[in-house]
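Here the complex is missing one protein chain, while the rest keep their positions.
On to chain A.
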Amino acid sequence: MQQQQQLRCCSSDCAFSDALFFSRRAVESIVDDEVTKCFSAQELENWNLLTRSNCRFRHISLRLTVLWGLGLLLRYCLLLPLRVALAVSGVPLLLVLTPLVSCLPDGALHSGLSEKVHIVCYGVFVRALTAIITYHHQENKPRDGGICVANHTTPIDIIILANDGCYSLVGQVHGGLMGLLQRALVKASSHIWFERSEAKDRHLVAKRLGDHVADKNKPPILIFPEGTCINNTSVMMFKKGSFEVGCSVYPVAIKYDPRFGDAFWNSSKCGIISYLLWTMSSWAIVCSVWYLPPMKREDGESAVDFSNRVKSAIAAQGGLVDLVW
């Protein structure tokens, strides 16, 4: 801290504005507790040759620096262009195939083909990220109807889960490229997109979820009850909205291996595009997905208790800390 200070303290207003910086850091350390630590990336014991995980490692030896340089070359000149090319070709594929499928009349052919399109497109995205996924207990995979809940680390969670089955996504309507993708997805299968104003109306949300779940032909809904991205060392308190609907809940635990690449998206630090570029220039995204047996709300159990029960099951399976908050 003080070395940086010497170089900067040379103009008059910096004599004052640096005090602002130090006072903020001081108050942050007063307020910091085990929960705020969940919102920054996990620290590694050994350096995995990626710059962004280089927190405590200073210059160790020339050999290590050369190795790092070679790794940098490999990742940015070989892996990144290949992955970006795949990702960039996957998006138009999705946008072209889904309207084609939607032209077919509703029926077995329509749903069969839309599943195929779904699997192909998500397969392309998974390979674009070089995600090496191990699915455990696939006999518990969510089936028709029901709600699937999982712990949230990154928006990539959706791609990882959707690679192995069709889900209906829930979310707010966005503009731009995201909005385009949302409209395309809706053509092939049913998703639930909310307007911003509707999202605040809890009854409307609950009703739409309930209607979707009641229709057995529709795919299960994928919900992330934590509400925000956590750094994959613990599971935060679940919001109870999705547990009030009253159908069976399929918990899924996702655990990323931090040695190959940090999957956590710190939305206050970088935007989604820089996050995707970071991820695509890591070694790989290695993760394990565990499908847990379905759980139903017991008689007399409140939604909050049910959500805590599901949260503990997910934390226990994934080896994550079950936080009280």
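Basically, a residue touches a chain if its C-beta (ideal position, glycine included) is under 8 Å from a C-beta of that chain, and two chains touch if they have at least 3 such contacts; residues count from 1.
The criterion applied here is as follows: contacts and distances are computed from a predicted model.
Missing chain, UniProt name from the options "Essential protein Yae1 N-terminal domain-containing protein", "Cullin family profile domain-containing protein", "EF-hand domain-containing protein" or "Response regulatory domain-containing protein": "EF-hand domain-containing protein". The hidden chain makes contact, of the residues A:27, A:85, A:214 or A:272, with A:27. Within the complete assembly, residues 1-2, 5-6, 9-10, 12-13, 15-33, 35-36, 39, 268, 324-325 of chain A touch the chain that is not shown.
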